[in-house]
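With one protein chain removed, the remaining protein chains of the complex are shown where they sit.
Moving on to chain A:
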Amino acid sequence: MLKATLKTKRLHSTQSVSDTPHLPQLSREVKFTVHTKTTLSSFQKPEFSVPRQHEDFIWLHDTLVETEDYAGLIIPPAPPKPDFEGPREKMHKLGEGEATMTKEEYTKMKQELEAEYLAVFKKTVQVHEIFLQRLSSHPILNKDRNFQIFLEYDQDLSVRRKNAKEMFGGFFKNMVKSADEVLISGVKEVDDFFEQEKTFLLDYYSKIKDSTAKAEKMTRSHKNIADDYIRISATLNSLSSDDSTANKKHLEKMSDLFEKLRKVEGRVASDQELKLTELLRYYMRDIQAAKDLLYRRARALADYENSNKALDKARLKSKDIPQAEEHQQQCLQKFDKLSESGKKELTSFKGRRVVAFRKNLIEMAELEIKHAKVRSSIQLYYICFIMCTNELQYAWGICKILCEQI
């Protein structure tokens, strides 16, 4: 059993007077703590923690990709860099607009900013954790030596990282560049299963990429609406404090209403992002990893065919036949190995994808319902309040409305 979990600390600037969160400029400022629990004897202790940076995850991913033995596996996609661009922009705008805002508006916008910052944090932790969990649950990958080092080595990994870079030097990366072309053109596919998978994955990838982009736009619109609600709420508040007529209470209540609505709106935006957008984003990357597997296999097929041609040539020339034969055998073996493990991986990938979509879609629908209900009850409450003059009537009103709803 091997279980790895991730923790990280929120960063606070020690120097500034205000308590605005310190937004990391560089990804190495985000420090993760990887906590491992295991019963495997290959580890020295049953439970231990190490500090890690984002770059360490990337190093681990790259070494796995470049390991020949794993060519037939879908390597879990590398977690993306922690991106605090959104909150940073917001903080910038907040700083600029401070003069034109009222005190409460400023406080509320700051709250929104903190919420967004927290959301980015949650997202980045989640995505790094999923990466580790995929590795630790994969029967072959979890035995990888480098993975062990990643989990256990309690010193800074940056020295190791540098060496690794020099060794591999982006060798595989250059090959990855023309992956799609290799897949689409040229190589004649012998296996129906792989032919279907290729068509499916290529098509699905472009569709899911599109959906991810559109989902991101939706989330942004929700956030914009939440910001508008803040401003409206603040202005209504100022109006009500100036007002001495019967309107005063209405305005106060309306201001409250918008304040509550914007909290819900913000929640909706972040839930949608976590359940829908992140889901799509993750599977977009996973499909890319699957595509990488396909093209590695396609490359192996190409190599095998080339080796066949070389063998024929050697036979013609009657020169170096044994080497050519051996080379051809090696290529065939490699290709077969890739095909076999590739088939297994792709099948389990499909199952994994369906399960993840199901879980997230259900959760998203449930959250949307919950939020809509919350919004409804808030609005119901305010309508009643505004329409009724005293407590008794108000209570009467609520009862009647609830009865109507039933």
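In this section, a residue touches a chain if its C-beta (ideal position, glycine included) is under 8 Å from a C-beta of that chain, and two chains touch if they have at least 3 such contacts; residues count from 1.
We take it that contacts and distances are computed from a predicted model.
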* Structure fact -> In UniProt, out of "Sorting nexin-2", "Pescadillo homolog", "GPI-anchor transamidase component GPAA1" or "AP complex subunit sigma", the chain dropped from the view is recorded as "Sorting nexin-2"
* Residue of A:S137, A:Q330 or A:S376 in touch with the missing chain, whole complex considered -> A:S376
* Tell me which residue among A:S221, A:N306 or A:S348 touches the hidden chain in the full complex. => A:S221
* Asked: So which of A:H250, A:R267, A:R285 or A:K337 would be touching the chain we can't see?
  -> A:H250
* Taking the full complex into account, what residues of chain A touch the chain not shown? -> 200, 203-204, 207-208, 210-211, 214-215, 217-218, 220-222, 224-225, 228-229, 231-232, 235-236, 238-239, 242, 245-247, 250, 254, 257, 350, 353-354, 357-358, 361-362, 365-366, 368-369, 372-373, 375-376, 379-380, 382-383, 386-389, 393, 397, 400-401, 404-405
